[in-house]
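With one protein chain withheld, the remaining protein chains of the complex are depicted in position.
Think of it as A, B, C and D in the order they're written, each chain with its own count starting at 1.
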Amino acid sequence: MKLARAICLIGLVASLAAIWGGQSQAQNVLGGGIETLVGTPENPLDVGIGIKIDQITSVDQKAENYGAVVILRAEWADPALAFDPEEFGRDIRVFNPSALVEHATDIGAVVPAFVIHNQQSNKWIHESAASLRSDGRVFYVEKSSLTLQAPYFDFRNYPFDTQEFHFDIVSVFPSDYVSYYPLNELSGLGDLLGEEEWILQNDRLETSQVIGLSGRESDQVALVFEGKRHLTYYVIRVFLPMLVLVSVGWALFFLDEYRRRIEIAGGNLLVFVAFNWAISADLPKLGYLTFLDFILQCMFLMTGALIVFNVALRRLKVSGREGTARKLDNYAIKWIYPLGYAAIVGYAVFAYLLVP
Amino acid sequence: MKLARAICLIGLVASLAAIWGGQSQAQNVLGGGIETLVGTPENPLDVGIGIKIDQITSVDQKAENYGAVVILRAEWADPALAFDPEEFGRDIRVFNPSALVEHATDIGAVVPAFVIHNQQSNKWIHESAASLRSDGRVFYVEKSSLTLQAPYFDFRNYPFDTQEFHFDIVSVFPSDYVSYYPLNELSGLGDLLGEEEWILQNDRLETSQVIGLSGRESDQVALVFEGKRHLTYYVIRVFLPMLVLVSVGWALFFLDEYRRRIEIAGGNLLVFVAFNWAISADLPKLGYLTFLDFILQCMFLMTGALIVFNVALRRLKVSGREGTARKLDNYAIKWIYPLGYAAIVGYAVFAYLLVP
Amino acid sequence: MKLARAICLIGLVASLAAIWGGQSQAQNVLGGGIETLVGTPENPLDVGIGIKIDQITSVDQKAENYGAVVILRAEWADPALAFDPEEFGRDIRVFNPSALVEHATDIGAVVPAFVIHNQQSNKWIHESAASLRSDGRVFYVEKSSLTLQAPYFDFRNYPFDTQEFHFDIVSVFPSDYVSYYPLNELSGLGDLLGEEEWILQNDRLETSQVIGLSGRESDQVALVFEGKRHLTYYVIRVFLPMLVLVSVGWALFFLDEYRRRIEIAGGNLLVFVAFNWAISADLPKLGYLTFLDFILQCMFLMTGALIVFNVALRRLKVSGREGTARKLDNYAIKWIYPLGYAAIVGYAVFAYLLVP
Amino acid sequence: MKLARAICLIGLVASLAAIWGGQSQAQNVLGGGIETLVGTPENPLDVGIGIKIDQITSVDQKAENYGAVVILRAEWADPALAFDPEEFGRDIRVFNPSALVEHATDIGAVVPAFVIHNQQSNKWIHESAASLRSDGRVFYVEKSSLTLQAPYFDFRNYPFDTQEFHFDIVSVFPSDYVSYYPLNELSGLGDLLGEEEWILQNDRLETSQVIGLSGRESDQVALVFEGKRHLTYYVIRVFLPMLVLVSVGWALFFLDEYRRRIEIAGGNLLVFVAFNWAISADLPKLGYLTFLDFILQCMFLMTGALIVFNVALRRLKVSGREGTARKLDNYAIKWIYPLGYAAIVGYAVFAYLLVP
Partner (left out) sequence: MKLARAICLIGLVASLAAIWGGQSQAQNVLGGGIETLVGTPENPLDVGIGIKIDQITSVDQKAENYGAVVILRAEWADPALAFDPEEFGRDIRVFNPSALVEHATDIGAVVPAFVIHNQQSNKWIHESAASLRSDGRVFYVEKSSLTLQAPYFDFRNYPFDTQEFHFDIVSVFPSDYVSYYPLNELSGLGDLLGEEEWILQNDRLETSQVIGLSGRESDQVALVFEGKRHLTYYVIRVFLPMLVLVSVGWALFFLDEYRRRIEIAGGNLLVFVAFNWAISADLPKLGYLTFLDFILQCMFLMTGALIVFNVALRRLKVSGREGTARKLDNYAIKWIYPLGYAAIVGYAVFAYLLVP
């Protein structure tokens, strides 16, 4: 049995009772004979939430999700759960999470169930446990692996993009009943995430209120962090080959022969198409151009234009106006070719990377 | 234990009892001492169904299915389930879904079990819960991830196609016993579906009657929505490269030499074959031509014809009739090549996109 | 707990008891006070089996299996299971399948357990349920998704092949004890299988006797259906490109130059190798030639021979016998090239498709 | 609950008790009042093991494992498990495997637990059951699908290799306590394995003693079988294309021009590299050369040498020694080229396939 799911479930049930039923839970619990009730609008339950990501097992930018091994911790204090250590024989009771939920439900206490808002796959729990002190303080810990949606991915600056990753814990109870506070010291990113492609940093806990499962405003604690790419990969697999191919193409234009140039540029056209497809295999089918797309497309178009230009030059030459052709050619080689490519890159850098 | 499955299962059992057994359940329940029975042909049970899709985890057009994280909600009122709040001590009872099913079965009440008609994979339940008010009102909620068949996909207009996605909830009980009504305010598509390729919209609940598991007409509530593709991907990966390659090919034809033209057109032939295969990798092996297939095939055939035409011209020239060859050539270059390609595109647009 | 597995399991256990133990179950049951026993060699239990395939989720011809969502139904009548509706208070008892098995085992009744003979993966049960009438009639239904072996695949006529798919339900009890009859009206293929590549048809139930788990003859009900491929895919991805490339190659041969021809044919050689590999990626590594393999291999060999032939012609020409070369050439171009390819196709059609 | 695992587990526990504890189990059982004990060094338990492989679902030679659907059977007789049929009311008791283990543990009997030594994945049990006769004879059967390690794969003769597949059942108890004998009639390979690439044969049961989980010698029954490849695939995808390309290359050398030859040989170089990579995709990254690797590498090196040779010839010609060049050339074309390739193949056949 999935213990952590159990904790959520019964909490969810309790929550539904409290909310949909339209009747304050306080009443029930009063009937159970406990005096100071928490988890009510008069006296909301304060719960500390800690989110510690131990491993990043994958970042799938096509599916826009990431895999993580995470240690979740929650702590709260509920007098209703307090017990007499004398009678029980010890100060602490340890529970399977499901047993704690059962116990709490029996005595009418609120278990601050949570949902991982952006959970995408099943959650495989490695370990989970809960302990209860005689004064009613509860500690819950859970280590698990799961896949999480990362819907904020934006590839416009690809591969110079910075992406935001979220791990959102939402309370099943509305904010009136249960409020969350972050456990900063038990949260953040681990030291050995095992992720080579991304530089993950800027991890922080953010508290907010969102519409929860119950349909009302509920507290959310989110671990937010950012990722930038190591650029070496893109430099040596994309930018350097493109730079060398374009430079060599430029050099070859100095060999002065229109026919050969056309062949070389035609070859480059196909290379650009291949690059185009190779790069698109790494990304989802986007509805916009990335920085890299923009550069490739412009270079592709410019290379196409160069071919047409050379065809025109050759026709000039064939029709006897070789002087005009040569003059135009000198311009094109010495200025348009290099400056054109540079202008494309420059504009792309300006429009994509500098302008926010 | 899969709670949601339990709810369906026992409901299914109850349904089978009612239908295959050929005996009205009313009788049994009357024996149990409850006066106003619901879930009978005289007094069918009205159930509200809400289907809220939170995430689209994937759209697999080859397998014709899609993955979703969904929140299902059901609500109904059954006097048979009412209880005395005084005696019980509170107004609301919370249940694991399986416990509710057990309870309902014990007292002879109908649990309006449902089946997800187009479910394809296992359903991984993140959370599920049910609550029961003393007046017999029940609320059920379930968050889960699963894969759903999308058999209505039709790629004829690809990549300008609009696809229909379904999420079909079918009652296990025939319409006589249980009728469904849509909970529109708890249904629809979420704000952060996390899907980049498709523009998903036009979500609506549709109510109908289909043949259910029991073999009789049963109520169905379906969340239907539509998807259109972002076209940028197809423009920069398919249409723009093809346009440039075709234009460059045309320009090269002005260099007036039959031999070279044949080589260029031969290269284009291979490029079309490569495009052909690359595009087919994204789609199932269809029994019809898509818009894009049609264009590619026509251009492929026309390019083949161009080669044969150039071979003929060259043979004319070799056999001394260079004048005739040149005349024919001017026609072909200046008119047939561009107009032919344009005609293909025009006809495809007309036949595929304009005619319904 | 997997309920449907439970039904099989305990039935299997009962079966083992009956068979391996060598003692008739009748005796035990008599002790339990029931007079007419079914499920014995004297009085075998008649069980109706319905197999309805709702979705085909995949056809993996490399692994020779297919995925399906299936609704299985079984019905039988066993007086031993009859009960007094007065005493029980109603005419029908509904069971979780596992509870029914337990109940039947307790009173010594036979549960006609089955095994899906060609099941390959785990079986994910969406729903399952059973009901029992007071006269001892039982109805069992189960909706599940699983992968099934399809070992009868034969690709000799690929892509014009017709494949046979099976869904084999085998009784765990030998035919002496339990006999199966088909429920035709509850069987067959659904209307929205969601399969684009195959035309699935000719579904029928077949009853036979096979050696079962117990090692003795057991009844089998099999849903058998056939699949043919939509040919559009193969026409536009394989046959049309090949036809155009071969025709263009032929046209080019009229340009009369041996050297160029060799280059063109050499290019075609590589194209055939590429096609060869591309096609083999779709099929398992077979121990025989398919129709398509045969055509590709023959064309490949013939293209190789053409190159050698042109080399010979050129050597003739170089050594001064250009007249002989030209004469031979005219034959080859005008007759051997087209007729040779046509003969290959014709022979393949005859040997593969016409001769059974 | 996984029943078959339960049987192993508790048996394992019992085994650990017997061995690690250092105390004979006989003593305990004597206390339980049973006189003839089996499963002790004085009187080891004889267990028959049957391994029937029904389907081969995959052979993954890169991961060196294979998938199977298997029917495992075990039978043994333990007087300690005998019961009084009069008292019990019947001669046979049927058990869930886990219930049998519990029963046996209660009365101090040994359950001959086993481990599948080379199990790699989870084991999905389709069915499992056990029956017990009043004289203490037990029959256990289990149908399941799993992935098994195949660490004996040796690709040196690839694709003419013969591989050995194992299915190893190891007793958890040392041989002193439990001895295994093969059930040959219930073992072997099925008739419809559904495997197209391999010819699987020579299946046999082998009994041996290995170090088991307890750290002492334990009995093992292994189903061993052998697989050879259908060669058609390799002939038409590798050997025939290579033969044709090499032959055509040879023919082209008769066209007498060093420059062209270099181009052709250069093209072949790239083709060999492509073949090299294509073949390596099917195999793990081995630490040795296979037969096919050896041939490809040698041909690759020889083709490289041919290019260098032609460069030398051309330099001879350019420097005026055309006669010498032509003489050397005749040798190379007529003798070295074909004989060299033949020698490579011949040596490979001798060194790899003939010498063991």
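A few notes on this one:
To be clear about the criterion, a residue touches a chain if its C-beta (ideal position, glycine included) is under 8 Å from a C-beta of that chain, and two chains touch if they have at least 3 such contacts.
Note that the structure is a prediction, hence the values are computed from the model and not measured.
Of the candidate positions D:311, D:336 or D:349, contact with the unshown chain belongs to D:311.
Annotation: of A:107, A:210 or A:271, A:271 touches the absent chain (contact as defined above).
Across the entire complex, the residue among D:120, D:157 or D:232 in touch with the chain not shown is D:120. Taking the whole complex into account, chain D touches the unshown chain at residues 1, 5, 8-10, 12-14, 16-18, 20-21, 23, 27-28, 31, 63-65, 105, 115-116, 118-123, 149-151, 172, 213, 215, 259, 262, 266, 269-270, 273, 276-277, 280, 284-289, 293, 297, 300-301, 304, 307-308, 311, 314-315, 318.
Summarising the interface, chain A meets the missing chain with residues 1, 3, 55, 57-58, 69, 71, 89-96, 124-131, 133, 139, 141, 143, 145, 186, 192-194, 196-197, 199, 229-233, 236-237, 240-241, 244-245, 247-248, 251-252, 254-256, 264, 267, 271, 278.
Here, only the chains that are shown with their structure count from here on.
Common partners of chain B and chain C, by the touch rule above, are absent. Across the assembly, the mean Cα position most removed from that of chain C is the one of A.
Work out the mean CA point of chain B and of chain D, and you get 42 Å between them. Each of the following residues of chain C touches two or more other chains: 1.
Contact between chains, as defined at the top, is found for A-B, B-C, C-D.
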